[in-house]
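One protein chain is absent from this view; the other protein chains keep their places.
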Amino acid sequence: MLIWLTFIMPLLALVVTASGTPLVLAGWISAFAALVNVIIAAVLAAHAADGAPVIAIPHWLGANAFGALILLLETLGALTGLIFSIGFLAQHGTPAGRKRRYFIWFNLFLIALYAVPLLREIALVWLALTLTTLFSVFLVSFERTPAALEAGWKYALLTILGAAIAILGILLLYWAQSRAGFTIFTWGQLRASAPKLSPAILNIAFLLILIGFGTKAALIPFHAWLPDTYSRAPFPVCAMLSILESAAIPYVLLRIAAAVHLAPGSRADQWLILFGLVSAGGAALLILQTHEYKRLFAYSTIENAGIILTAGAMASSAARHAAIWQIISHSVTKPLVFYAAGIMFLLVGKLRISEVRGVLSRSPWIGTVMMAAGLAMAGAPPFALFLSELAILKAGLASPQAWAAILLACFMIISFCAITFHLFRMVLGKPGTSEATPDTLPTTIPRSCIAALIIAAVPVVILGWYIPAPLAHWLTAATTSLGGRMP
Amino acid sequence: MTPDKIAWINQLVLLTAGFFLLCSFGLIAASQVMGCLRIYVMQSLLLAASAVLLGIDYHSTDLWIVAAVAIIAKVLLIPFLLRRTARQAMIARRELQQVINVPMSLLIALALTVLAYYLVGPMLSETSPAVHANLPIGFAAVLIAIYTITVRREALPQMLSLLAIENGAFFAGIAIAPNFPLIGELAGTFDVLMVVLTLGVLSTQIHRLSGSTEVGTLSELMED
Partner (left out) sequence: MARMILFNLIQVAVVMFLSPLAVGILNRLKERVGSKKGPSIFQTYRDIWKLFHKDQILSSESTWIFRATPYVCFAAPILVTMLIPVLTSYPLFFAFMGDMIGGGFVLALGGFFATIAAVDTANPYGAMGASRTRMVGFLAEPVFMVVFFTVCFVANSTIPYIVQQKWVHPESNFFNPAHILVAVAFFMLILAETGKIPVDNPSGHFELAMIDESKTLEYSGSGAALMKWAGSMKFFVLLCIFLNVLIAPWGLASGTTLSDVLLAIPLIFIKILIAVGLIVIVESSLAKLRLFRITAFLGLAFVVAVAAVLTRMMTT
């Protein structure tokens, strides 16, 4: 019932928005629906962590501990994203009809996003992931400028391309299963059948799935669409895409890998580590040379996805535990960064790093918030990512893949330096006289944006100090569901 | 079934596979948007034909439903939807530009076909003749279509190549996984229709805004 409610809430919000309620009201109703979903997800996570998965329809719909945790992160992001959107749209000069469609697409996107961790049939998980792309295309191209449309086109084309490659991998996976005599294609069956599958098929299948979903997660070298998309999409949409890329897709990949690596002769773990390291390292270097702060955040998302995949594939359950922890802390941190940057954008109206100077002296509180959010993203204490990255390094160095952990540490340091370098250039310094604030920019920041910022900041700060006991329990349960015992 | 009948079906399965591969090549060589669409429709028809033949071969009614759905969605609905959403680009009768010229592209596509055989080779032990035909051809169709996307500059041919990838995947799929849950196949078809709608609308918006659908020339977002 609860699982059904997860889908019904955004559907209701969708109907309300489409039926012509005033726009702000529709936005708040959507946000309220997301709030209900946060509570539902928390209850689901609590139930699922106690042992058996919560099942709505056997073989089709249900949530295990890991899935419920991902759902919780998605709903949290949706809540703050919707609240931020209300203020963001209020000062945006687009026609009302397009703003209404924004909320409609947003809710549709949420339905698809929630479906990813809740579906148990793998082919349907694939469908849900593809739908997230299709429903977010018009969110990405919301501005309707040629650049935004180009970004939307690249985004749609390349991620659907990835999905089409992934379906081939999924079909091969199913083939391997049916040749071993299994006919139900769910997560549980995949795990049960894995040791009997033919490694020749399994390896190609996993590689295709990894490339396919990796394109959607913008793993390097399949990241061609990502910088453009992030630089044109509205800030809340960027936040949601970040959660999709660094929580939902790693969830799918790690779950498939956890099953597939049980097969003798499987190379799933090596490939995950390879792609993870390339992504983390490549993204760290891309952060160094980027010119736009939204792209900087985008590259940071790739880096985190890479870190998560690498850690998740190490032969140590402590590393897997830390990987899921990293998923949590990144998914709460990245929205905060985008909201802070969104507010900063309202102040300065520029996207290029070189054109943004002295935010702190123009508006002390926005400068402070941006600085704090940026440091949180870079992985500085006392914020969430610091603890989880430390946990990854600690577990990684103790695992057989210590060399990978050492590399990860180097990449983390590079990206930390690069992010703080760009951040300091934006926040500190003196605002140049030539780039005085244009008249068109609003002088006041919408209240709902600030509200979203505050709500998003709470978990980042709390998780920077400790993990609350229930969350620690859920985290452990999620690790166990991936097949690792707790350290 | 008599051995004679099995031999017939096997030959026909092989034949559809051969023509399916040809359609992939045709998608590279076609010089007009309508031509691309016709080739795509033909390829979808071949997919359906292959599904019917394999349905007889494997005694699977699921595959017949797959064939029916493929015909309804890809042969009838997609051209209809495209004419509705992207009329401007559809009827434009001008020659398409390509990044790499056609003969060179065709040779690269041939190399990709050989690569596909090489990739699936290890998987083909102890399998039926249908798998021998459809799996490598489906793989090759996927690779060729990916290549086609990269050399095409116009919106609609890119999109049709995207759909051709999906066709290739399911062409392999109907042979290797005839019992694949029907819902999965339906999901794939639904996905294809959504892709057509979304990208069709998007390409129309691009056309309205920039006066052309040559997405390859859009380069406003190049990182400097």
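We call the chains A and B, going by the order they appear; numbering starts again at 1 in every chain.
The working rule: a residue touches a chain if its C-beta (ideal position, glycine included) is under 8 Å from a C-beta of that chain, and two chains touch if they have at least 3 such contacts.
Everything numeric in this text was worked out from a predicted model, so none of it was measured.
Here the chain not displayed is in touch, across the complete complex, with B. Considering the whole complex, the residue from B:21, B:52, B:123 or B:143 that touches the absent chain is B:21.
Residues touching the missing chain, restricted to subunit B, are 4, 7-8, 10-12, 14-15, 17-19, 21-22, 25-26, 29, 31, 101-103, 106-107, 109-110, 113-114, 117, 129, 132-133, 136-137 (touch as defined at the top).
Here is the rule we go by: only the chains that are shown with their structure count from here on.
Note: centroid distance subunit A to subunit B, computed from Cα atoms, is 31 Å.
Listed in rising order, the residues of subunit A touching subunit B in the complex are 121, 123-124, 126-127, 130-131, 134, 137-138, 141, 144-147, 149-153, 156-157, 160-161, 163-165, 167-168, 170-172, 174-175, 178, 183, 185, 198, 200-201, 204, 227-228, 231-232, 290-291, 295.
Considering their complex, residues 119-120, 122-123, 138-139, 142, 146, 149, 155, 158-159, 162, 165-166, 168-170, 172-173, 176-177, 179-181, 183-184, 187-188, 190-191, 194-195, 198-199, 202-203, 205-206, 209-210, 215, 218, 220-221, 223-224 of subunit B touch subunit A.
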